[in-house]
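One protein chain is absent from this view; the other protein chains keep their places.
Letters A, B, C and D name the chains as they come in the text, with residue numbers starting at 1 for each one.
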Amino acid sequence: MATISDPPERGFRLNQLIFDTRYRSMTIQVVAMILIGLLLSWLISNTIHNLEALGKDFDFGFLSQPAGYDINQQLIDYNNQMTHGRAALVGILNTLLVAVLGCALATVLGVVAGVLRLSNNWIVSRLAAVYVEGFRNVPLLLWIVLIFALMTESMPSPRDFRGEDGSSMLLGESVAITNRGVYIPNVVFSRSLGGNEVAAPEAPAAAAATPGTNMAGTYGASRIATGGAGVQTGQANAPDASGGDAGGAAAAGGEVIPTSSGWDWLLILAVVIAGVFGAKVLGKRAAHIQEATGKRPMTLPLQIAAILVPLIVVLVALGASLDKPELGGFNFDGGVHLRNSLIALWLALSLYTGAFIAEIVRGGILAISKGQTEAAYALGLRPGTTMNLVILPQALRVIIPPLISQFLNLTKNSSLAIAVGYMDVRSTLGGITINQTGRELEGMLLLGLFYLVLSLLISGVMNVYNSSVKLKER
Amino acid sequence: ATLDDVKARGELKCGVSTGLAGFSAPDANNVWQGFDVAYCRALAAAVLGDPNKVAFTQTTGQTRFTALASGEIDVLARNTTWTFSRDVDLKFEFIGVNYYDGQGFIAPKSLGVASAKELDGATVCIQTGTTTELNLADFFRANNISYEPVPIETNAEAQQQYLAGACDVYTTDASGLAATRATFENPADHVILPEIISKEPLGPLVRHGDNEWGDIARWTLNALIAAEEYGVTSANIAELSSAPTNNPEINRLLGTEGELGAMLGLDNEWAKRAIMAGGNYGEIFEKNIGEATPIGLSRGLNAQWTEGGLLYSPPFR
Amino acid sequence: MKVSDEVAIQITKMNKWYGTFHVLRDIDLTVYRGERIVIAGPSGSGKSTMIRCINRLEEHQAGSIVVDGIELSSDLKNIDKIRSEVGMCFQHFNLFPHLTILENCTLAPIWVRKIPKKQAEETAMHFLEKVKIPEQAHKYPGQLSGGQQQRVAIARSLCMKPRIMLFDEPTSALDPEMIKEVLDTMVELAEEGMTMLCVTHEMGFARQVANRVIFMDAGQIVEQNEPEEFFNNPRHERTKLFLSQILGH
Amino acid sequence: MKVSDEVAIQITKMNKWYGTFHVLRDIDLTVYRGERIVIAGPSGSGKSTMIRCINRLEEHQAGSIVVDGIELSSDLKNIDKIRSEVGMCFQHFNLFPHLTILENCTLAPIWVRKIPKKQAEETAMHFLEKVKIPEQAHKYPGQLSGGQQQRVAIARSLCMKPRIMLFDEPTSALDPEMIKEVLDTMVELAEEGMTMLCVTHEMGFARQVANRVIFMDAGQIVEQNEPEEFFNNPRHERTKLFLSQILGH
């Protein structure tokens, strides 16, 4: 045997910093750290100097100053005497609203278009392809502007509904599609949990004169817009509508003015959730029965009933009625007003994102090999069952991650609200507020943080999903 | 200093709006035209001797102040309202008023509205990022009536919304209203409501702190106004400046007497060149937005003080 | 290995086109219950297509196919009935990757045969034992080797208790060691008297278990015979050529 | 085939963990220059890992590996030196698909050894001739068969003129006909006296060229011996079991 020369233990040498794998990465990282630190401190010191030169400071105090501007669509109470912070919050909620609505509609559109594109009906699949390619290859901004213009140009304006030969409302005089948006009926309750005002019999007109006042619930869908009078001026304060005991006022005689408050909607939401839960239980029970006997009982009607019946009961108990929009002074009063800006943005975002989702859906279904379908058919499974039990569970794994990142894109793209004057967070916090206060640095920082947090949340959800459905492999 | 930069560059960088009929818009030959544009040309002529040595930068309501603050432009000649906070808090210097304006409303005749106070519940189109929306809020609050604001990014779009009936009234500066109405197919179907709900002195502005440059910008504007007052026009300016006249103000203005130009750091013919660039204030007005143009604005408040208006240039002395 | 007189599959003058391409030409074939038929032939000769016509994965355009007394037409009920009588194993197994082995095996019995889950699982475990992988029942297909997967695929078909089994090159996607596992399973099936149609190039298997070998070429049945005769004494030119190639190496 | 007294590789008490899993346990191994060692053992026994430690594709955590007198430590210079002394062939060849065969072979000599391109190409052609595929020099790897690719991989290693060659199952991804081509090349190499460590299950090869067979199990060297003795007279229980399986079929 030859000698095994243990290499002499030498002390630490400087060149080990570069040539020794153990220290090398340390060295590189420290250098990188220093460089990054230098860069950051350079940027920050520049900023400090520049701010100094401009005589500005870095201060978020502006958020508590009165905003002074109005926002037409508010999900929470807001008027121009409230703070910039509050305005930002209104904007955030508006962003979230259009994002959620957009994601929902885009999914529907995308799934439908994706499936239609796979249809063996030539003309249908061609049409779906035209839709997909058309929307994917033209800038979103152009679509938003186009749809907005299309809606204002081709829909009748509210004044056209006046008179005999004017436009007429749809669905039994309850829905009006105008170039200011769509007015749909609002649900109001004569035994509202938030309490009802009682119109003194001698002055029914007084209540009607301030249509916005009695609808100033603390929250709820009715606040997407209130009738014709979207913006309450500062003095016309809404009476505080909270307090459960106010319901007793209904008994006080006189005509009860139906209204809705956040509590009503909370209750309804709770009932619906309970109903869905119940339907799920029914489904589980059916599965148990099937396991035990092999026969699966019909559950669909029962499930529908489980959701609908309690809902109807609650609606009746609350004395629900439809508050139909009616042509008032300049606009329709009552009902819910979905503004053009919201609709155009919503439609454009959904159509655009839907086109991408359609491709994802198509890809997801195509990714499931034909062999899977054939195997299922060969086992005697029906096409419907095959879809539910074999194709969809597999396709969803492929579809959902890119789907969620499309949701992310949609949410980010909602910042194009600027094109139609939809008051999202970029228009309030990142637009008018910055413009009125000159706080670009602070405003943009907050705005960026908001979007960042939002997208990190969404991608967090995606990661959890991904790891939960990973296919087991060797 | 800005003056040195401009001279070294050989070009004036002037911020204008992205497009407002009569005030600034590019024509088919890529040349910017308009009332605001004319001021920039006059300034360029005064400083650089050539009215065409201007680079126009388009700014939006959102970006205009930063563009000026960051030095991206030397002067902002986009119809910008002179307000306390803009002057003091945002650190700019308004160098004068080139157009006295006020916010008004336009409404279709068919609406049957005679006063803005009858607008309770109306839908109002506004341009965002301007003082307009604050004025509007104040007005409706003061009158205790409600409205539905429809914020729009550009004037062209707001106009289209209004025409299509997506809003009942459109509010912006009265000058803009007139300009807008002028381009309608049937201008007569629309009325401009009598209420002017705000004071909107529009004027060019420069950065705080560079007083020499501010002076040049201010006195170029004043020169245009004074020229009209003294009857100096682009037609007679050659003659008037060829030899001293017997009006010493004109002489000082046109540099045939005194050393006003040198005090500004320019030569003595600066004002002459500025006036020759597009004519005096009155000529610029008539050419771009006056009654003979499709915009059809009357002088109104913007007449010379001698004719009952507010234009009043300090003396050249 | 007994063959009854009962007819399991009766194919008469069956023709099929892909577009204008005539894949199957005047196929006539009678399969008796308990027969084990091996189908051989060069690539593209229409073997897979014929087999797939039998459980209507492909539609034939002329002639008739009668399986177990039921004629295959576009009547959905007939198709369902036939598909639950006829099991099929594919070259690429086509297990459902999102379900465990056991779930793969119980899916069809539960949803098609409407058998209680417990009972379905017992049956499944029975057949999994038969193919010798009961211990894998709770794994996912991705975790098994190819041979194991193919055996699961066979067990999955058997769980429907089919009266006829179709195999389309069940071993050709497998590594050599695994082929044996699968063939063993099939031999066992054959010994139990299952009616089997098997497309395969495993001539050893054909000799051992088939009682008839069918040779196809260009969409036609060119020759059929008992295995011994077929291999030792091929009559048609095409058959001779094919056999010389196949057995050559 | 001569073996010198000079030590080529000296492994002492080498240990390696993957996370908490102890893959290699107290490996002691001395390889002399010119030795041809075959490493066998069941799957997962750590054969690949050991070989990969020798040229530092994996890091060991305890003990020492001295190659050609240079200790493998975290010193980059040593690692570079050792890697250019030790050639390695992988199971999946790992040729660079975007480069031609010739470029594959000249890449490392040019960029690591800093040899002029012309000279590198000559060397490369020399070795390509040795593995009998000079005519493929300007093709891309994708255009060659598996056996040819593996021979290119061997030539590529040889172009660096390594003093030691490591092979990790060089034939297990190949079709039977191609295995022979590659083994022939390796035999030739062995005859020239190259120091070789080869993980393989080709026992014929082991008998023919190895002068030592090492049997590993569970991360340890269980037995080592001359091939004749090893095959005919295995001593350890594990070895017997393994040999019976491997030679069994």
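Going forward, a contact is a pair of C-beta atoms (placed from the backbone, for glycine too) under 8 Å apart; a residue touches a chain by one contact, two chains touch by 3 or more.
One rule holds for everything that comes next: contacts and distances are computed from a predicted model.
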| item | value |
| --- | --- |
| Per UniProt, the name of the complex member that is left out, chosen from "Amino acid ABC transporter permease", "Dihydroorotate dehydrogenase", "Ring-1,2-phenylacetyl-CoA epoxidase subunit PaaC" or "Nitrogen regulatory protein P-II" | "Amino acid ABC transporter permease" |
| Chain not shown, its touching partners among those shown | A, B, C, D |
| Selected from A:N340, A:N413 or A:T428 as touching the chain missing from the view | A:N413 |
| Contact partner of the left-out chain, one of C:E71, C:E122 or C:E226 | C:E226 |
| Selected from A:V100, A:L141, A:L311 or A:V469 as touching the chain missing from the view | A:L141 |
| Chain A residues that touch the omitted chain in the full complex | 18, 25, 28-29, 32-33, 36, 43, 46-47, 49-51, 53, 116, 119-124, 127, 133-134, 136-142, 145-146, 149, 153, 412-413, 415-416, 418, 426, 430, 434, 440-441, 444, 447-448, 451-452, 454-456, 459 |
| Touching residues (missing chain, whole complex) on chain C | 1-3, 5, 15, 17, 19-22, 25-26, 30, 32, 61-62, 211-212, 218-226, 229, 235-236 |
| Interface with the unshown chain - residue positions in chain D | 55, 57, 76, 80, 83-84, 86-88, 90, 92, 94-98, 107-108, 111-112, 114, 142, 156-157, 160 |
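Heads up, the rule we're going with is that only the chains that are shown with their structure count from here on.
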| item | value |
| --- | --- |
| Interchain centroid distance [CA atoms averaged], chain A/chain B, Å | 42 |
| Between chain A and chain D, centroid-to-centroid distance (C-alpha), Å | 60 |
| Contacts with 2+ other chains: residues of chain B | none |
| Contacting residues of chain A [partner chain B, same complex] | 54-55, 68-72, 80, 149, 152-153, 156-160, 179-180, 212, 228-236, 328-331, 333, 339-341, 418-419, 421, 423, 427, 431-432, 434-436, 438, 440 |
| Interfacial residue positions of chain C with respect to chain A in the complex | 55, 57, 80, 83-84, 86-88, 90, 92, 94-98, 107-108, 110-120, 139-140, 142-144, 156-157, 160 |
| Touch list for chain B against partner chain A, complex | 61-62, 65-66, 69, 89-91, 110-111, 119-123, 128-129, 133-134, 136-138, 140-141, 144-153, 160-161, 164-168 |
